[in-house]
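Only one protein chain is missing; all other protein chains are in place.
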Amino acid sequence: MSNPITSTLSPEAQKVAGAALQGSLVDLIDLGLIAKQAHWNVVGSQFRSVHLQLDELVTDSRTFVDEVAERAAAIGVSPDGRAETVAKTASTVGFEGGWQQDGTVVAKIVQNLAAVVTALRARIEATESADPVTQDLLISITARLEQLHWMWQAQQA
Amino acid sequence: MSNPITSTLSPEAQKVAGAALQGSLVDLIDLGLIAKQAHWNVVGSQFRSVHLQLDELVTDSRTFVDEVAERAAAIGVSPDGRAETVAKTASTVGFEGGWQQDGTVVAKIVQNLAAVVTALRARIEATESADPVTQDLLISITARLEQLHWMWQAQQA
Amino acid sequence: MSNPITSTLSPEAQKVAGAALQGSLVDLIDLGLIAKQAHWNVVGSQFRSVHLQLDELVTDSRTFVDEVAERAAAIGVSPDGRAETVAKTASTVGFEGGWQQDGTVVAKIVQNLAAVVTALRARIEATESADPVTQDLLISITARLEQLHWMWQAQQA
Amino acid sequence: MSNPITSTLSPEAQKVAGAALQGSLVDLIDLGLIAKQAHWNVVGSQFRSVHLQLDELVTDSRTFVDEVAERAAAIGVSPDGRAETVAKTASTVGFEGGWQQDGTVVAKIVQNLAAVVTALRARIEATESADPVTQDLLISITARLEQLHWMWQAQQA
Amino acid sequence: MSNPITSTLSPEAQKVAGAALQGSLVDLIDLGLIAKQAHWNVVGSQFRSVHLQLDELVTDSRTFVDEVAERAAAIGVSPDGRAETVAKTASTVGFEGGWQQDGTVVAKIVQNLAAVVTALRARIEATESADPVTQDLLISITARLEQLHWMWQAQQA
Amino acid sequence: MSNPITSTLSPEAQKVAGAALQGSLVDLIDLGLIAKQAHWNVVGSQFRSVHLQLDELVTDSRTFVDEVAERAAAIGVSPDGRAETVAKTASTVGFEGGWQQDGTVVAKIVQNLAAVVTALRARIEATESADPVTQDLLISITARLEQLHWMWQAQQA
Amino acid sequence: MSNPITSTLSPEAQKVAGAALQGSLVDLIDLGLIAKQAHWNVVGSQFRSVHLQLDELVTDSRTFVDEVAERAAAIGVSPDGRAETVAKTASTVGFEGGWQQDGTVVAKIVQNLAAVVTALRARIEATESADPVTQDLLISITARLEQLHWMWQAQQA
Amino acid sequence: MSNPITSTLSPEAQKVAGAALQGSLVDLIDLGLIAKQAHWNVVGSQFRSVHLQLDELVTDSRTFVDEVAERAAAIGVSPDGRAETVAKTASTVGFEGGWQQDGTVVAKIVQNLAAVVTALRARIEATESADPVTQDLLISITARLEQLHWMWQAQQA
Amino acid sequence: MSNPITSTLSPEAQKVAGAALQGSLVDLIDLGLIAKQAHWNVVGSQFRSVHLQLDELVTDSRTFVDEVAERAAAIGVSPDGRAETVAKTASTVGFEGGWQQDGTVVAKIVQNLAAVVTALRARIEATESADPVTQDLLISITARLEQLHWMWQAQQA
Amino acid sequence: MSNPITSTLSPEAQKVAGAALQGSLVDLIDLGLIAKQAHWNVVGSQFRSVHLQLDELVTDSRTFVDEVAERAAAIGVSPDGRAETVAKTASTVGFEGGWQQDGTVVAKIVQNLAAVVTALRARIEATESADPVTQDLLISITARLEQLHWMWQAQQA
Amino acid sequence: MSNPITSTLSPEAQKVAGAALQGSLVDLIDLGLIAKQAHWNVVGSQFRSVHLQLDELVTDSRTFVDEVAERAAAIGVSPDGRAETVAKTASTVGFEGGWQQDGTVVAKIVQNLAAVVTALRARIEATESADPVTQDLLISITARLEQLHWMWQAQQA
Partner (left out) sequence: MSNPITSTLSPEAQKVAGAALQGSLVDLIDLGLIAKQAHWNVVGSQFRSVHLQLDELVTDSRTFVDEVAERAAAIGVSPDGRAETVAKTASTVGFEGGWQQDGTVVAKIVQNLAAVVTALRARIEATESADPVTQDLLISITARLEQLHWMWQAQQA
């Protein structure tokens, strides 16, 4: 099907913003799936605290996933958030299978948050001239993920 | 790590119920991802209605995913809901990339629901003697998915 | 019109479950209409208590009616809940016209609840092998109606 | 039982207002049953929209049913809303059994709304001198049903 | 102070509507005070039911009091709802001091409701040509009080 | 397009009621725009109180606008609430541009309310025989606007 | 009727506490009626602020009235809150009839609050040894009325 | 384990307050268990009213239980609310096993409330000089239980 | 008193189901009392987390207690949930008096949950043929307690 | 009146930002009026879906109108949102009078959204150096309108 | 400005109560600022639990600050809660700058709570004869702070 959604962006700007959004989409979907995986498999004396905290991360991830995908659609770019696409292209660092000790979970979540934030920071720069509306969205997501990064990292001290 | 969670089920019953739950888990995660993909990419005169209806399917899928994964944990089986596991083992029929006409979306959702329900029906039988608690959960999920199957199918008439 | 809704049940199982659901549907619609009739026509020193309690029965009946009818649709059976069908096929014991003394109302509601529960108990048995999903719904309805039966009967002591 | 509820209306006024209310009662109960029947049996591409819209009609009908019946009681007239009375005396145009195409459903609902509104308009005139309080209730019900009539009819254009 | 609030009514119409509203005001304030008095002093096996029902009457009375007083202000007539004015001019039948048996309370409330409704019926007629806006308010209050009159009277059967 | 919405009113009654509704529609839209304009431009020691009070007027105006326009549609008359129509046909007295002192704002709102109420009073009379349902709506709007008229006028004393 | 409600207080303590409660009851009912009277009749540039503030006083008064009356009942003393009793025994300073300028209203409310607080202060002392439970209630009411006294008085500066 | 929670009270005051709180704790737990027992076993024409009223008593009892136990902890005294401790040390009058007629239930609840209030009255005196904070809590609990005592007793008249 | 509540179960089925419900009742009441006891007496670095988690267990226990007791009543069996009955017949493993370290509390709660689940599993089997409605309730309770068992046990890893 | 509101912006920046805001204000008011006009006049099989979707656009428009006007006030520029100003200066493409087919409505809304977004994009650039606070507001409005533009356009595919 | 707020207290009582309230005010403001400081700077494995718990302390402190300051105003004493006054006169033990380990935070909060409670206990005694209303407020604040003191201290065991 030819593209049914037009865009107010120039083709070039649309390409830059579209790539930034598609990259963010798979990262955030995977972040949510990793957080759920950890939510179910964490064990240790901090179980309850980490278990609950992970669901807050899931909620944030899901909200951002929708905002990012619908922003892509809004500029005429079809978003792809299918399992296989996520498995193949996400820039997260992943999560081990099986039960995981709470300290290990905290460390892994910190690493995944750092990886996603680093990628987002680059996309904020990339979209500055291409599309300030897309950039504004990425800034707001980064603000929250950096806040969460601090909160998870604080538990390692 | 050796298994930190004990179960009141016999090892055999645990194995049967665990397999039924792990299979349901990946199916339901994928159903949710497919519904979101469709939610963003549907076009056509029925856009708004289908767009909204898909988010209800997402909400149900996510609720069921959590119930199934936590039931697995409750019987001492570590659930695996990571993107790669989902991409490789789900028994859904998938969803095409790119923008999709509303009629096509309805048909594809009906097929995916039918596939998941068929798998669940087999697991209801399999868990009857192994674990009535797990069976009861699968029955309640099937009840809702069959209701949704009717509602989506009714749009094809 | 030929049947637009397919079913995952075998034709035989569909027939058994469909009959159980259609029978329950008319019983529950009539139970709700009777409860409303009593709600408006009860008099006596217990008026307010019985008047309020009847509306709770109406609410439950209406919820069950919808669940039963939509379960029928989900297995591909068109439900029939029209006034004439209800008037002709319900297995309730009915309700007298005109103002009714509170004691009479309590007795009549106990009888109607008992009649509906008896019919439901038979349908629970009938659907056990035909469709455990339908059976589970009938069990949950029976659980609530038997609870209400106790509460209404307790007022006769 | 002799009439336990007295009225501030004259016997004649009571008779006129009582007849208007009893007639409205059965019409509105049947309108609600028809809307539910349609809610379960509609099929077609507009399924979801019509299915939801019908439940709004059910909700309104039930609210009006209660207001009308309790107004009858308030003027000392015992209301009769039993299934058989509804089946025999309602001035609605009815609804076919079995699955129904969405366009057919819309047309049938428009006809039933028109029939009920016509009857209500006559009762508004009839009660003007008999009881302005009853008239005021019938006006408010007519206002809403005419609004719904427009909304359903607009779909036929 | 000279009258600071002007009215869109003619002086005559203002006088008629103003008198109807001032009369209703004191009746409804007193009805609320009587209901509270009864709420605190009722005893007997129906204590709890009557106690709760009286508070609903208090709530309705207070809502109507405010509507009536503000309608008077809206047409430029200063409302007078002070204790002494109420004690001297209300057309209610009053309430005995001290503890009261539940049956006595029910009977007394029925009488007070009947007295207020009778006065309101006369005012509905009186305001018909003077001010349809005021009349509409009195009709809505009467509708509710007649409904309550039935509910309280039903307990005497 | 020929008229797709039929009416239960006679052509003549429809014309009278339609004119009353269209006139009310533009008046109420303009009242809402004026109230917003005043909400933003008021200055003076009473700023906060008047600023908040104006938003209540906006809320009421918007509610009435919708009720009036949908009543027009319900009787088969297409409502016209576009900016140009409002600018050309509203019977309000308008509002000066630029910052306005609070006392001036209060006076101007009182004048605009009075103008709209006067027009509504005439329409209540005009619709009495044409359509009691439309009349009832205009009465309820007038009741609220006269209440607001008192409240705004009281501030001038 | 002989006293149906027994008390855990000695007859003497019951008499002291009962008198304190009955006195507070009439004061607080009258305070609420006065506040409503002022709510309707206030005019002036502070109309809206004073109008709203008065309704908060009404709400508090009504809450306290109920607490005081039910405390009396709890110690076996029948409370008397009828209009005539209030008109004859309240220790408030009253309120003029007719429209009142906002400054006058503020001053009058300050005086009434002061009068009620003074009476309550004496009752706090009187009930200290008679009944600490009653005293605690009077303290909590005084705390709120003194807070309101400050807020109303602050407007006079 | 040596006491891990210090107290700002002197050892003697701590002992007095601690004893008052531990005694209140078991009384209130038992009051809640008795109310639930009665809630399930009451029969008679007042069933519904008494059944609902008992749940309000359960709710209050549970709230007070928590407040009392946490106050004990706050002053460094370990509270003991285990079943055996309750069964052995509560100063309530108990409740018969099996179904109970409504009149019997009312009488028994009145007796249990009276017993708990009497014990609380003594503890209010005992804690006056030991700890005014504990005393204040016991006063607030007594206030509510005496109110409930009146309400239950009123039903015996 | 002879049994005032009839049952739709055969005497034998009633006996089996009744015994299963009475046994579950005392276990669940004791589980709630133990959880509250632990809620107040836990100390250690995990205090807050365990303190909060215990209240969730209390809430669940109380909900289940009510469901089980009312199911007993619904089948005509008088439930017994008095303190002494609980102290003497519960199959829980109990809880030590005095302050308890958080690790000890977690271990004790895991043991108590395991004991109750084991007993429930046996009752699920026992009621399968006697009463599927009762069995369904026990399955739903077991599902939640096994989930909690996992969550508490996960903290021991 | 001389300007009573000072600004932290330089006069030049204030002029640029003020012009951008005044232009956005009239566009957004008109967008809201157009959406309401369409909401009332749409007909066709998609009536209900489009009717509801238009009210979401009205809600968004009204929120943005208030934000834009209050931002103008915040920088010391008096906003002008009167009907005549809107009718004369809005850069929207307008809306035909009379009943409109659903497809026509969708197309017209897409065109109006596109026109407003184009104007906003230019104002985002214009305010970048003049006032980043104003720019941020315009970015957030554009983000939402472009999202809506996609959703409306998707229905045309 | 001479004192615009009068008091029902004697000058001496006013002085004693005023001093107690001003002292409590600065202590509670500082407690809130310290809790926020700790909320942001805590690190360690208990980060999340302590971080959340501190915000509950902030909420309580802020509520108490307002109650205390408004009580001062109510007795005619101007409260002083400015930063400098707090910094110079609070009787808290302070909080170190920079990141803080969770164990250190818990210990410091326990010390600050103990310091504030000790000061409050003295003020409860001081105000007993001066003003029971003020005393009652200080008792309620102490009750909550002692409860929090236990909860924080329990984490040190």
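Here the chain labels run A, B, C, D, E, F, G, H, I, J and K in written order, and each chain numbers its own residues starting at 1.
The criterion applied here is as follows: a contact is a pair of C-beta atoms (placed from the backbone, for glycine too) under 8 Å apart; a residue touches a chain by one contact, two chains touch by 3 or more.
Since the structure is predicted, the reported quantities are computational estimates derived from the model, not experimental observations.
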item: Option touching the unshown chain, where K:Ala17, K:Val43 or K:Ala154 are the choices; value: K:Val43
item: Hidden partner chain, residues of chain G it touches; value: 46, 49, 53, 103, 151, 154-155, 157
item: Chain A residues that touch the omitted chain in the full complex; value: 114, 117-118, 121, 124, 135-136, 139-140, 142-143, 146-147, 149-150, 153-154, 156-157
item: On chain K, residues whose C-beta touches the chain left out of the figure; value: 1, 3-5, 29-30, 33-34, 36-37, 40-41, 43, 65-66, 69-70, 72-73, 78-87, 90, 94-95, 97-101
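Note that in this section only the chains that are shown with their structure count from here on.
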item: Any chain that touches chain H and chain D; value: C, E
item: Which listed pair, F-G, C-D or A-J, duplicates the contacts of D-F in over half of its pairs; value: A-J
item: Where chain G and chain J are represented by their mean Cα positions, the distance between them in whole Å; value: 53
item: Contacts with 2+ other chains: residues of chain D; value: 1, 4-5, 43, 49, 70, 73, 99, 101, 136, 154, 157
item: Listing of all chain pairs that touch each other, if any do; value: A-B, A-I, A-J, A-K, B-C, B-D, B-I, B-J, C-D, C-E, C-H, C-I, D-E, D-F, D-J, E-F, E-G, E-H, F-G, F-J, G-H, G-K, H-I, H-K, I-K
